[in-house]
Structure formats: C-alpha cells, structure tokens
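Input: one structure, supplied below.
Some chains have been omitted; the remaining ones sit where they do in the full complex.
The chains carry the letters A, B and C, assigned in the order they are written, with residues numbered from 1 in each.
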Amino acid sequence: MTQLGVVVTGIAPVNTDWVNQLKAFGVATVHEALGRTGLMNANMRPAFVGASMAGRAITALLQPGDNWMLHVAAEQIEPGDVVVAACTSPCSDGMFGDLLATSYQARGCAGLVIDAGVRDVQTLQGMPFAVFSTAIHSKGTVKATLGSVNVPVVCAGALVNPGDVVVADVDGVVVVPARELEQTVSRCQIRADAEVAKRKRLASGELGLDLYNMRPTLQAAGLRYLPLGKTANTHPN
Amino acid sequence: MTQLGVVVTGIAPVNTDWVNQLKAFGVATVHEALGRTGLMNANMRPAFVGASMAGRAITALLQPGDNWMLHVAAEQIEPGDVVVAACTSPCSDGMFGDLLATSYQARGCAGLVIDAGVRDVQTLQGMPFAVFSTAIHSKGTVKATLGSVNVPVVCAGALVNPGDVVVADVDGVVVVPARELEQTVSRCQIRADAEVAKRKRLASGELGLDLYNMRPTLQAAGLRYLPLGKTANTHPN
Amino acid sequence: MTQLGVVVTGIAPVNTDWVNQLKAFGVATVHEALGRTGLMNANMRPAFVGASMAGRAITALLQPGDNWMLHVAAEQIEPGDVVVAACTSPCSDGMFGDLLATSYQARGCAGLVIDAGVRDVQTLQGMPFAVFSTAIHSKGTVKATLGSVNVPVVCAGALVNPGDVVVADVDGVVVVPARELEQTVSRCQIRADAEVAKRKRLASGELGLDLYNMRPTLQAAGLRYLPLGKTANTHPN
C-alpha cells in the first residue's frame, strides 16, 4: 500500500533529449502516442497563460492544509525534474508560493504540477516558474503531518510513479511511464509526420469524410441525409 | 423527437450583414434585445483570450467520447457558419483540435461552440480559429457511433435550431432564432443608442437612482436609510 | 439579524495610506498577517487578467436575479471605496456591466467584488474598472425586490462588515477588519522584510529543510529515507 512517512531515494534518471522532444510534441500528441492513457483531469490547468513544462517526476503526497512534504521534496529535485504533488484528500489551499518556487528554481526544477492551490501567481509568472494546479488561492498551510516523497500517487485522476515523465501545456497534463519513454517519442514522431500531410490536404478543402474514407462506414451505420422539408414532421422538437 | 443518425440539408441562409451587426453589438446587448432569452450557461467560455464570433448555426449532436459527427458536419459548412455541437450526455473529452480546425477554416467556418472539450488550443489561437467550449482537455475520441447534424440541439442549456444565429464573445454565447434576426438587430440598435446618452450622464456623476427615477419605487417598497449608530442593536451579526 | 430593506449610512472612513500599502503587499501576505483568516473562496476570481484593487468596503446584499441594490449602493460610494456584493442565494446572473461601472467610476470607486456574475467584461477591462466575480455571464437582471446596503454580508464564504478593507489580486480576495487595519499593515511589513532574507538564501540553493530547521522535527515525526530497491515490496501499488 502507499506508505506515509517515507522518502524514496535513488529514482532513475531519464533521457533529457527524449523529455525535450515530448515537450515539443505537446500534450495532445503525447496522449495519443500513449494509446490515449495517462491524462490528468480537465481541472488541472496552467496557473498563468503560457506555462508549459516537461520533466522527470518527483512525487509528493501531501496532507490537506499541510505543505511540509513540498520542502522535503525540494532536496530530491535534480535539474530538469518536475514535482508532482497530490493530496490525501481534496484541498484547494495555497500549498506553494514564491519562496518555495525560488528554492525549486535554484535546484533546477522545471515546474510543479499540484492537485491543490497555489499563490503568488504574479511572481511565479515573472520568474517564470511553470505551475499547473487545480486552484489559485492564498490560503496558508501548516507543516505538521507527514506525507511521503517519491511514492506512487494519484494526481488529478492519473497515476504517477516517481521517475515517470510529465508533460504539461495549455491542453493539460499527461504522464509517460518511464519504461515507455523511448517508444512514446517514436510514436509521437510518426504521428506528427502523418499529420503534416493531413493538415495540408484538409487546408486545401478536402474533407475528413474523404481523407479518412468515412463515407462507407457512415452509410453502413445507417446515416441518412434528409432535406429540411422532409423532416418537419419527424423531429417536431 | 430528436432523431439520431440523420443529416438535415437545405438550411436556409441568413443575412450576413445582420450577423455582422449582431457581433458588433456583443452578446450582452443581443441577449437584452431578445427579451433576456437564448443564453447558454455560464460555463461556456472562450478557449483563448479574445475569441469572438457570429454566424449561422450548423448543429451537431455527438455521442460522448465520439467526434464522428464533427467530420460529417464539416461538409455542411458554408462560409460564415458557426458549428454548434452538443453531446447526448456530459463529456469533457477533447472533441476538436487543430486538424478539424484546419478543415473547418478551409470551409470558411467562423468558429465552433461545443458543450465538451477541445485541444490544440495554442494552435487554434495562432490560426486564429474561434472556439467556445466547456472544457480544455487532450482526451482523444473515437468515431464509432452515429449522432446527427442539423437537428435541434440543447447546447449548454440553450435550444439551438439549425439556421439560428449564434453570437459569442467574452460575455458568453447567445442564440438568435432565425426569424427574429432582423427584429433583434433593430432592438440592439435602439438599445445601443439609448445607452450612449445614459453612459454620458452616468459618467458625469448622475446616479442611476435619478436617471432611472428609482427613488419613489424604492421608498414605496419600504427602503429605509439608517445612520450606523441607530442600527447597532437591530443587526447584531 | 441581517435586515433587508435598509441602507446604513455613516460608515467610518479608513486610512488610505494603509489601504495602499496593503494593496502593494498583496493578498497572500495580507492573509498571512491576519493569522490566515478573512479569505474569500477560491472561485472568486478577477474578471480580466491584471485586475487588482484595495479599498473600504461598501456592502450590498442582493436578491437573486435582481441588481437593484447596486444602484442604491452607488450613492454610498466615496472615492477609493470597493463595493462588495453578496446574494441571498447563489446566482450567476450578470448583475453588473459597463453602465454601472461608468457610474461607479465616476464616484471614484476602486472596484467591485461580487459573488455573482458580471458582463461587458471587455469594456470593464478597457476602462479599466477592476472586478472580481464568481461568474461571467450576460444574463440580465430586474430591479424589483429590496436587499440592503452596508449591512454585514457573507460574500464567497467570508464575512464582510461595511467599513472593512478589501484587498484583491490574482491570488484571491481578503477582508481586513476595520479595527485591525493598522496592525495588519505592520505585520505585513514584518513578514515582507523577513521574506527578503529568506528568498535570498533559498535562491542561493539553501533548502527550506535547513533554513526552517525542519530536519529534527521530521525525524521526530518518523520520516524515513529508503532507497528505491528497499521499498519494492512494501508499496506494491
């Protein structure tokens, strides 16, 4: 079971080149390359316009109203890491602000993903230090009860193991399992390449109906085209 | 009843000059001109800052997790149209992204209003292709089950018939019934004209209490003015 | 009990220098200086990017769907005041728009905090007239039923007495009781001063674990550091 009161050390490093490529592909493409898995809930949003990040996940499991483990996590950050913080129960308190951001940035941290609130958002944007959160709120927190660092967590509906790679941009946050990293990069490239040609054809006016050869399937499914007059008495609403 | 599996064709065109005028008046004014009807719910928001649109509605009724009908709808788009998409049950999946936007834009589409999620938001903003949605999420969708195109839909709480005119800006999204279009433009103009004078008087410091002659009505309703000391023991909270 | 149908007059003025200092310190710092009290709920957000304000609170208690008391409140505004509006039941209607904003601005009003919706947001941003709200919606309202002005209200979960000072920025909205104003300014200054040194040390790479001397407490609480291999069979999830 998920243990409280532990800090797991020795998380394996990840290939930063692959991480950078995933960031460039963007969340929507990475999510598709993962077979449409690994996505956090839609309420996980950038704390300011333009925030984006990718990096190895250092995980933190926090108690509600208590950000103690975010300090413990700081020591585990290596350059390029992203901290992913979940709470043991729903919490919108401002768990993270400009002082912790200063500390994280000094450690080379690439950003924070937190299923809770953050504050000092204007300062975060100015640094800039990328943050994705489920709330923006000033509510202060205590440092009284142990959680854990680098245990598996469920953050905004997605399972994150320490050492996984997290990619975040305006389209959301997605988690790439460590051992799927290389394969995911390859799949992203294949998908991106395929989209270049599709985009060109669609831009020229060709319809997806033809590009994807949907017409026979739609017809087989029973789709009917009816002129407006003919339908007047079949959908009176 | 609302039929599934049909595409209704032959939707009547609308006067584009009136559509453009409605866009210029803005959603709040159009809503007032409609007698305060026709507004979508408050959770229907622009996908990026600055998005706005107006156009004839091509409607799509989608199954949850399935964006097939958005491809079918593409073929029904004529220049200036807005696609209005509803789901048969609540869904926040990313139903629409940059490839569909490329296709819609090639057809001259003025924008999308969707009671579901969208993705590739940065690309949409760059095109720009105006989108209003109830979520931003990368979650991919399938193309497996028929919905309908150009049937009446309830989108974010508002009834939209194909051929109605939809106006969308930062204040929300409003639906103008096709046959009320001309009258609504006229009423917007009357309202906008009346507001010029009111704005001037209010800017000079005149109170709405006097401008709208509210004092007698307030007095009749029993409004009392009490100096702070006198109320101390009547509202102890 | 909270009375309906009254306008309380003679609210005591506040020291505007202190108000300006609170605005400069920002909501997160003021909230801490207040002993972590006085914060509105996290769904109270700026209506446009960059909105911020501070001022003496003129309160309004509104009926749902009815903005009559916002007109009555206008007459009570003195330069620098903030209007804080609550509803007797939840409401997302567009209670406030550009005409009222013009009137309020003419009275020297510093901004509006409203637990309801607002509209004409693009115009508000252009003026600019700072607004914090729990919704953006065009829905129009009537002027039919009395509420009150300058009675204590609960706005977005926070108690606001007329004459309190309200501070609002991207981190949320906080209420400073009138009699705590001077003390709060002092405490903010102490906190801000202390943070300068902390920020410097954290920026240099010193950990909060050491800066705040957390290690002994964490150890006493039982925190354990485990290398990854050792934990494999204790947290199988």
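The rule we apply is simple: a contact is a pair of C-beta atoms (placed from the backbone, for glycine too) under 8 Å apart; a residue touches a chain by one contact, two chains touch by 3 or more.
This one's a predicted model, so the numbers in the text were calculated from it and none came from an experiment.
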{"item": "Copy count of the single sequence across the entire complex, 3 present", "value": "6"}
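Keep this in mind: only the chains that are shown with their structure count from here on.
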{"item": "Chain C and chain B - chains in contact with each", "value": "A"}
{"item": "Chain copies touching (chain A, chain C) - same or different residues, decided at half shared", "value": "different"}
{"item": "Centroid spacing, where centroids are CA-atom means, of chain A and chain C in whole angstrom", "value": "29"}
{"item": "For chain C, residues that touch 2 or more chains besides their own", "value": "49"}
{"item": "Chain A-touching residues of chain C, taken from the complex the two chains share", "value": "26-28, 31-32, 36, 39, 42, 45, 49, 169-172, 174, 195, 198-199, 202-209, 212, 214, 217-218, 221-229, 231, 234-237"}
{"item": "In the complex with chain C, residue positions of chain A that touch it", "value": "1-3, 5-12, 49, 68, 71-72, 74-75, 92, 94, 97-100, 102-103, 105-107, 117, 119-122, 135-140, 143, 145-146, 150-152"}
